[in-house]
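Of the protein chains in this complex, all but one are displayed in their positions.
In this document, chain identifiers A, B and C correspond to the written order of the chains, with residue numbering beginning at 1 in each.
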Amino acid sequence: MQALLNEILDQVRPLIGKGKVADYIPALADVPADQLGIAVYGNDGELFTAGDAHTPFSIQSMSKVFSLVQAIQHSGEAIWERLGHEPSGQPFNSLLQLELENGRPRNPFINAGALVISDINQSRFAAPVLSMRDFVRRLSGNPHVAVDNRIAESEYQHRARNAAMAYLMQSFGNFHNDVETVLRGYFSHCALSMSCVDLAKAFCFLANDGFCKHSGEQVLSTRQTQQVNSIMATSGLYDEAGNFAYRVGLPGKSGVGGGIVAIVPGQYTICVWSPELNKAGNSLAGMAALEVLSERIGWSVF
Amino acid sequence: MQALLNEILDQVRPLIGKGKVADYIPALADVPADQLGIAVYGNDGELFTAGDAHTPFSIQSMSKVFSLVQAIQHSGEAIWERLGHEPSGQPFNSLLQLELENGRPRNPFINAGALVISDINQSRFAAPVLSMRDFVRRLSGNPHVAVDNRIAESEYQHRARNAAMAYLMQSFGNFHNDVETVLRGYFSHCALSMSCVDLAKAFCFLANDGFCKHSGEQVLSTRQTQQVNSIMATSGLYDEAGNFAYRVGLPGKSGVGGGIVAIVPGQYTICVWSPELNKAGNSLAGMAALEVLSERIGWSVF
Amino acid sequence: MQALLNEILDQVRPLIGKGKVADYIPALADVPADQLGIAVYGNDGELFTAGDAHTPFSIQSMSKVFSLVQAIQHSGEAIWERLGHEPSGQPFNSLLQLELENGRPRNPFINAGALVISDINQSRFAAPVLSMRDFVRRLSGNPHVAVDNRIAESEYQHRARNAAMAYLMQSFGNFHNDVETVLRGYFSHCALSMSCVDLAKAFCFLANDGFCKHSGEQVLSTRQTQQVNSIMATSGLYDEAGNFAYRVGLPGKSGVGGGIVAIVPGQYTICVWSPELNKAGNSLAGMAALEVLSERIGWSVF
Partner (left out) sequence: MQALLNEILDQVRPLIGKGKVADYIPALADVPADQLGIAVYGNDGELFTAGDAHTPFSIQSMSKVFSLVQAIQHSGEAIWERLGHEPSGQPFNSLLQLELENGRPRNPFINAGALVISDINQSRFAAPVLSMRDFVRRLSGNPHVAVDNRIAESEYQHRARNAAMAYLMQSFGNFHNDVETVLRGYFSHCALSMSCVDLAKAFCFLANDGFCKHSGEQVLSTRQTQQVNSIMATSGLYDEAGNFAYRVGLPGKSGVGGGIVAIVPGQYTICVWSPELNKAGNSLAGMAALEVLSERIGWSVF
């Protein structure tokens, strides 16, 4: 496995220079583009890494999975009264569908849906950001995981599009807390800094029937775990979820920081990272690495 | 397994009367609503059935999988120059997205995409309908599978929506053959009459790395098989693909005749049938039966 | 004329009870529904009134004309770099078109366009609300015209939809000032309280080549006046501008307070008011009164 990971990184490294680092906020645009790392964490606790697997990066939309899991933990199926679990067929930040469908987001992994989940969590937690941070520290086994406040603040300064979505949902009665407060929390979650290793460990319960072995925590039930994975499979990669299923064949979730997590149910959790994105906003080299890995080992769930 | 199938049908039978048989053409509206059948076909050739598993019904959109497979057989990856493999987030017969995206359908399982596939096959086959019929006869092992011409003709009489889509794509240069001719063929494919048993056997190569044991035919490569399954998983149930993944967790494809096929990769092919549909156009009792079955045996791929 | 106005009000009064007072904010929902008034003001200074012509009401979107005129006064043609003067074909508060057209509103009389105009005025005036109030006091010759702060505050509390629009435009770079500040000003303009008489006098320059006789002010040039009238004619009545042109044949502007102003170029300015609205958000009895009046006197510009 170790040799394979090294080989795969060598194979996809030439893609660096052909994508584009997220540049809608300066703090993200500054990240050196030539980084590439991968971590594979087995359900038995074995860890394989290659490249920049220990370098923390901004997890961005990968945090949407943590938020969703928190919401399922305290509210279960009730959350689906507020949003769906259907793919959207629209860019992640589109308002068009949201207006046509009366402020009900398609799924928790487009921005509108993640904002509703943040709104749900805001109603439940006294301190949503601390609550999330501690949750992620436990799951990753890394007590130093923290929010990069410079990034969170910069995202907030560029909040216009997300603010538009939140207010649009509020106008339909589907947003209950103060918009600015929820946005602050949402951006803090996105600005968590974690490495491939942190993330592979933090998401390992999704490959293991909901159980996180190193923290000893039954995070979700088996059934809930399959359901979260199913949403990742149909909606985890923005407007490229179908292509990811076609090429990689695993449930996954990406972030504009360049990270992608993929789940091999019953076996492994993979996290790959490279900052340059393709046109759909997913890590260019990351997608390629996962495709080769999945094909080489025959990991497609399909 | 046999006992379980009987039990599941008993459990979901009370749903009959709560859905609505497709009524956009008289020939479909006439089908008695109280029918319910299931067939499970193992990769080892073992067959389990319950209820009306041997009664032929109109396969409708399930034919879209056969058409796609034919197109992949002769044209491979080249077909993706004409359409995508992303979920659409729109009703199966919407023109909105088609116009916004310049006549390129999202995937081969919405009507627009299936029409493009039919157009591709029309350019390739001298007699596309015969070609399809013979293909399906071989795969199902049933030499009596035939087109119900009364249904095909009735569909053609009500072709307006599909004709609109085909002409819209033609206006974007993404439709090459005569619209009326392709529509005739498309409706003939939809009007194939097959039973749950026929369908479970005909689709069994999708559970078996592309190999159809009883016909001895390598229909697709392993990789292509995973790819077709991935498209079924993200786009196989109209605007309810996410819900099917969430509840059933298997690649599947439905038709408005009330049939649904689901694939348990490496193991089984399931076909369930009950004519009454839910609001999304999928068999109400069929969805429920597959959900119970998947949950009871733990068949989710996620 | 006096007799005709009385007769027309009698004729349309039976419509009261068949519409619906705007109820999205309590302060508007409280307005007694059975009020009906009309004022006709001639370019020669002659004034005719009937019914509740002296009762102040909330001018709401009629203020969009005043804001546009202010913006034209200080910025002229330059404002069209920020928005268009095309009818929208969408409800007044839709975000769909705004997103598809990159945050550029179709015209100054849909909410998004009026918000851009408010943003333009915010950049120009130290105190936009006072500036507007004084402008309207001069034009109407009524020094007591004032903002109803209870309504302005209530609108602000229900700002979600307008806030969504403003933030969406900001995300496209087409909104320069603080969203909350501009919204405050915008709602204050909408909450101006004026009577039919006040409004007929305040808008009379639009019937008189841009000259307001009683204030002695050349508000706009002849050409600019025609241009403002043209925008009222194609976009002044929300998604019913075409119907207003068809039935009344005059440039006009309505508000959800139930007021409608109509211009007979070269001759008269008419203001009619009745709080109950039709489905398009325009005064039901007001539209009917204007239709009869226009037809009886042959006032259509067409």
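To be clear about the criterion, contacts are C-beta pairs under 8 Å (C-beta built on N, C-alpha and C of every residue); 3 or more make two chains touch, one makes a residue touch a chain.
Model, not experiment: these values are computed from the prediction.
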item	value
Missing chain: touched chains present in the view	B, C
Candidate in contact with the missing chain, chosen from C:Gly17, C:Gly45, C:Gly76 or C:Gly89	C:Gly89
Given C:Gln218, C:Gln267 or C:Ser300, the one touching the chain that is not displayed	C:Ser300
Of B:Ala29, B:Ala146 or B:Ala163, the residue in touch with the unshown chain	B:Ala163
Touching residues (missing chain, whole complex) on subunit C	84-90, 97, 106-107, 222-223, 225-227, 229-231, 233-235, 239-243, 245-246, 249, 251, 263, 265, 295, 300-302
Footprint left on subunit B by the chain that the document does not show	94-96, 99-100, 159-161, 163-168, 170-171, 175, 179
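Basically, only the chains that are shown with their structure count from here on.
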item	value
Equivalent interface positions on subunit A and subunit C, same or different at half	same
For subunit B paired with subunit C, centre-to-centre distance based on mean C-alpha positions, whole Å	55
Geometric centre distance via CA averages, subunit B-subunit A, whole Å	32
For subunit A paired with subunit C, centre-to-centre distance based on mean C-alpha positions, whole Å	47
Multi-partner residues of subunit C (at least 2 other chains)	100
